[in-house]
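Structure below; questions to follow.
Now for chain A:
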Amino acid sequence: MTDLSLFIVAAMLIPAVGAGLIASSGSRPNVREAYTLVTAALLFGVVFLLVPSVLQGARPATEGFDLLPGLSIQFVIEPLGMIFAMIASTLWIVNSIYSIGYMRENKENKQTIFYTCFAIAIASTMGIAFAGNLFTLFLFYEALTLSTYPLVTHKGNDDAKAGGRMYLGILLSTSVLFLLPAVIATYFIAGTGDFTVGGIIPEGESPYLIAALSILFIYGIGKAAVMPVHRWLPAAMVAPTPVSALLHAVAVVKAGVFSVVKVIVYVFGLDLFSGDATSWVVYAAGFTVLVASIIALGQDNLKRRLAYSTVSQLSYVVLAAAMATPLAIIGAAMHITAHAFGKITLFFAAGSIYTAAHKTEISQLNGIGKRMPFTMAAFTIGALSMIGVPPTAGFLGKWYILSAAMELKDWFVLFVIFVSTLLNTGYFVPIIYRAFFKAENVPPAHEHGEAPWPVVLALSLTALGTLALFIFPEVPLALAKALVGQIL
Partner candidate 1 sequence: MEGLNELAFVLGGVNHWITVFLIMAGLYIIVSRSNMIKKLVGLSIFQTSVYLLYVSPGKIIGGTAPIISDDFTVYSNPLPHVLILTAIVVGVATLALGLALVIRINEAYGSIEEDDVYSGEDWN
Partner candidate 2 sequence: MLDQLPAIIIAVPLIAAAVCALIRNETVCWLIALVVAFASFVGSATMLGQVQKYGEDISYKLGGWAPPVGIEYKVDLLAGYVLVLVSLIATAVLIYGRQSVKLEIKKNLHGWYYTMYLLCMCGLLGIVITGDAFNAFVFMEISSLSMYTLIALGKDRRAVAAAYQYLIMGTIGATMYIIGVGLLFTITGTLNMADLAMRLVPLLDTPAAISGMAFIIVGLSLKIALFPLHLWLPNAYAFAPSAVTSFLAATATKVSIYLLMRYLYTVFGFGFSIERTPIPEVIMVLSLLAIFAGSFTALFQENIKRMLAYSSVAQIGYITLGIALANATGLTGSLVHIFNHAVMKGALFMLVGGIAMQVGTVRLSDMAGAGKAMPLTMFGFVLGGFSMIGVPGTVGFVSKWYLAMGALENGWWWIVALLMLSSLLVLVYMGRVIEVAFFRERPVDAIPLKEAPKSMIVTAWVFLLACVYLGFDTSFTVGVAEQAVNVLLGGVQ
């Protein structure tokens, strides 16, 4: 066990040390980027070394570090955290490759701060993924918010400042106003915050208390962007595309829905959460799915449309988790994975278009598929995954969620999924159609082909990943099943 707990510590230390190295080599960009890539590769290796033993049912843990009596910092790896860590560490490599191309081509300033904060954010993400109790989760959740703030405000202009203020304001205020009281209350009620299979809230608590607690948790985890606390996500669109990818796919929103699922599974417990007191969550999430999709339909800015699509997709996960049946939890876990790969592909494509053609609006995209075939092909795969069409990863998640809804005969959920699938199609297919089948309407400022090769490489990799996940879903699926296998 000891060597595995060393790996856990390593998973957090590697990006942290990497951040230090990156910060110290600001004057030599090539060395700096090499550090980023080496760190990412090392982290990837460490995380994947942990997978086999977790699959075999081991739950590696570190010694708890007691901050106060009863309040400790501890890391335990369970299947859901393993999935999250795998997603984050895999996508960090791809994202780093992409960032190098994007940042250099667009001649962004303050690149050292960018890579440093990025590495710190990844370290925080690992902390969230491996958190063994609520307090540790909260600690790294806040660290992630703070370390991504400089990334969101990267451009330093007024727009970036306003966006950053919204980002920090909403995420910090929800976490301090709702999540922290929820954490404190949980420790007070349950006497512990350790994530335990089957939940830690004792039986027989009043339903009002449970309902209040669930409200505090669902809205306190602002990163899950359940309406109306979703506003930070579109606001953060001012950031450079690699940051958007970090927010939407690698870390931030994933940390949100991951925390929601984790709280539902390990704090409330599925039995408790399937009760009436928390049934409101399904409706709140369903509402968000539909409304965000409708808003996405009306956006002409590509990144904004993608942002609202994220809001809607996140609530899929919350919706699934709130159904609180084993099948639904598997669906939630699979959807986290699928959305990560699909959405990062879409953002990479959007960034690629911006880099090569300096276009940001959907209405300018006519005929761009001919100039940038790889980008738009990847975009298509990502979009199909969002809609849930096989053979893409998105299909799997939706399949499990649908099965769970069928099993429960929950007509509301079925209705939401059905309508939202139509809406998804409605806002993605026209983009693809424009790109491939319409003649160019806005001539580009200069002749261009594809974006720089690292960008194209990265988005091709993630697009292939989206397909591969459909064909070889064994590892994440096994982990997702292990997650509920304990519950059954």
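Quick note on the criterion: a contact is a pair of C-beta atoms (placed from the backbone, for glycine too) under 8 Å apart; a residue touches a chain by one contact, two chains touch by 3 or more; residues count from 1.
Picked so that all candidates are chains of the complex that A comes from, given by their letters.
These figures come from a predicted structure and were not determined experimentally.
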Of the candidates 1 or 2, report the single one touching chain A in this complex.
2
How about chain A: which of its residues touch candidate 2 in the complex?
65, 67-68, 71, 73, 135, 138-139, 142-143, 146, 153, 156, 161, 165, 168, 172-173, 176-177, 180-181, 184-185, 187-188
